[in-house]
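Every protein chain except one is present and positioned as in the full complex.
For chain A:
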């Protein structure tokens, strides 16, 4: 009996102690003071939610991490690919933990994290990042006139087109909205999906089309006015933009009236199997297109949807932004790393060729290899054109729109398609939410 009692006590005590070891606050994701003695190696823990596929992780390690480590032998970079990064970071940052360097999901979410982030304005000045980063991208990272993050990857909403299929049917890449509409009708008549675009099981995807229609119908300046509270969703042009979008949806041009019923992965499969001349997505697909397309394909921006605009407007996004954790002990090293990877355009070019999205800087053409994917150079040309013609730069919702307005729109646009809500009602309700966001100061900086 005595032995049994002792054994029981031992087991119970062990179980109790093991519970507390699980609550150990030691987090490997930030660097402690003990790791930063003079001459010792320091480690930057970098958490990123975008490059999570194997080929992307490999590209980051080979072209963004190793070159820096070889040039800076006293600093290691621990790259931590993390799906669903916003939720992970929210929990870690709220607990006072988190990585040293993190890739947030764009400037629109930075405002929510700003209490936990380093003001990087001094670093911008020290390293002259305004000279190497795209103006529109860097300015979008300001919160209350401070640079709370730095732009990371960028992307634009464009049309991917199946050149073989288009040639087979005698179509050219449409340069006007009438040509696009005609091609859509002819594609439909040929039992093809005119524009392959589906958001089933991924409500967030609704913001691609909303971004395009608002920017490319109303124009850059009008969207800027809207977000500044100087225009309203209920204004004629904004209502007309959604009416046009809804009209095309009802005609079946977009996803054959099934955008909400099929996943984006299925949509990609349909495009890869030649069921559609146009795939609606962003430049972020560049690596996957190369891996999956068995036909000749290309990319281009959509023609302007409104004849009153001077030119097409291409919604662009700062798809991620780099921020430094306020509790990090390697803040200077993080800034040093950011500067290095931005200036090492040769390795950045290799990374892009290996499937990474490019950083918000111009990569010289000569830095790419001789057999670079022509799409990469085409994407580069598009962004160069946008830099030279800022009136063509539109605003993607997930970067530039306040969160609640963005959420309301992506959750409710389907009601318009399904006849549960009129365009006017959708616009009125969107305006109510936007008014609250503006009053609460939650609209990101609009460049």
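In this text, a contact is a pair of C-beta atoms (placed from the backbone, for glycine too) under 8 Å apart; a residue touches a chain by one contact, two chains touch by 3 or more; residues count from 1.
Methods note: contacts and distances are computed from a predicted model.
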Complex member absent from the view - protein name from UniProt, among "Sugar ABC transporter permease", "Peptidoglycan glycosyltransferase", "Cell shape-determining protein MreC" or "Cytochrome c1": "Sugar ABC transporter permease"
Of A:266, A:339 or A:387, the one touching the omitted chain in the full complex: A:266
Option from A:179, A:362 or A:407 whose C-beta touches the chain left out: A:407
Where the missing chain touches chain A, by residue: 5, 8-9, 12-13, 15-16, 18-20, 23, 86-87, 90, 93-94, 109, 112-116, 199-203, 258, 260-263, 266, 270, 275, 403-404, 407, 411-412, 414-415, 417-418, 420-421
